[in-house]
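Complex shown without one protein chain; remaining protein chains in place.
Lettered A, B and C in written order, each chain numbered from 1.
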Amino acid sequence: MENTDYIEFFKKDRYAALFDIKLTEVKPGYARAILKITEKHLNAGDVAQGGALFTLADLTMAAAANANGRLAFSIQSDIRFLQSAFPGDILYAEANEVLLHKTVCHYHVDIKKDTGELIAIFDGICYRK
Amino acid sequence: MENTDYIEFFKKDRYAALFDIKLTEVKPGYARAILKITEKHLNAGDVAQGGALFTLADLTMAAAANANGRLAFSIQSDIRFLQSAFPGDILYAEANEVLLHKTVCHYHVDIKKDTGELIAIFDGICYRK
Amino acid sequence: MENTDYIEFFKKDRYAALFDIKLTEVKPGYARAILKITEKHLNAGDVAQGGALFTLADLTMAAAANANGRLAFSIQSDIRFLQSAFPGDILYAEANEVLLHKTVCHYHVDIKKDTGELIAIFDGICYRK
Partner (left out) sequence: MENTDYIEFFKKDRYAALFDIKLTEVKPGYARAILKITEKHLNAGDVAQGGALFTLADLTMAAAANANGRLAFSIQSDIRFLQSAFPGDILYAEANEVLLHKTVCHYHVDIKKDTGELIAIFDGICYRK
């Protein structure tokens, strides 16, 4: 598939779509997505829910992994929350491939504000069918 | 707060609420939540999005941690996806406190189907204000 | 191989042997090991070095995984340090299989003192050749 085809494919991710997560670039081993924090992303403490940041990172990793041309799904992820994100913040997630093996692949995802401030870091492993 | 007060408090979590995650029990160091997988939780592969499982675990941990009476927020989490969850599956998350220190606390969360099948395991650390 | 054969095989682990880590039970998906903390295991702060606890957990997982009869090696591990271990402490590590898939397998390892106090928890994923 072309870069644009993968972006179309991941629009089928209803969970991510419901949260306005948008993939802006996808190529083998790399993907970038954007999310603007609004009311619907807030937890009881009025900051972005950890699950919103996790979902942003997870979708970005999934796009980078699947763009290698074989179905890949996550088997483990680790996320570290460094700063809170607030309503109005525009977050960018960037997934880079750390290693592509025959059956497993590793990714690192940085989530930053448009100011460049690092909000969360994510590392994940996918299994390739 | 009483058990029921914490359940009320976490209804303010708009992100979790939008996903129909419901806390069913909350006490200091322990919480239990339920989620029925529906169309809105699916990824492009038509199984529950990893972010939906993460959010279920994260909210359950947050409830168990905050029920100790001091504001606690997650600083790191690790999740392992063992089995896929499909539309119609009813998932139960149970958070147990592993360790409660003065400023940090550790939790383990199991996510199981009502059949008892283990779907995902989650470990997290919270910082206590 | 028999239980005792695996114990013999892992005696070839020179790194673990140099640290007096001893496997006491090995069967498919389960292993148990013991380590007595002595001077050689201490860090600059005079408590057991995190690497000593990690190595104890890692060897125990490796034994449990390889006892399934196919070569398995670790691709990712997460360890949480709950309490310090001191000279004279006798630590027991117990590895249990969480999931055995065709090419990957998941393990959880608890490290406890002989008093039953939980010292560290470890989760790991192995790749099966």
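Going forward, a residue touches a chain if its C-beta (ideal position, glycine included) is under 8 Å from a C-beta of that chain, and two chains touch if they have at least 3 such contacts.
The structure presented is a predicted model; accordingly, all values stated were derived computationally and were not measured.
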Considering the complete complex, identify which of A:18, A:34 or A:121 is in touch with the unshown chain.
A:121
What does the interface between chain B and the hidden chain look like in terms of residue numbers?
75-76, 78, 103-104, 125, 127
For chain A, the residues touching the chain missing from this view
78, 80, 82, 98-99, 106, 108, 118, 121, 123, 125
Residue list for chain C contacting the dropped chain reads 9-16, 18, 39-45, 48-52, 54-55, 58-59, 62, 71, 73-81
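Assume only the chains that are shown with their structure count from here on.
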Calculate how many whole Å lie between the centre of chain B and the centre of chain C, each centre taken as the average of the chain's C-alpha atoms.
29
If you average the Cα atoms of chain A and of chain B to get two centres, how far apart are those centres in Å?
20
Whole-Å distance, chain A centre to chain C centre, using C-alpha means?
33
Which chain B residues touch at least two other chains?
78, 80
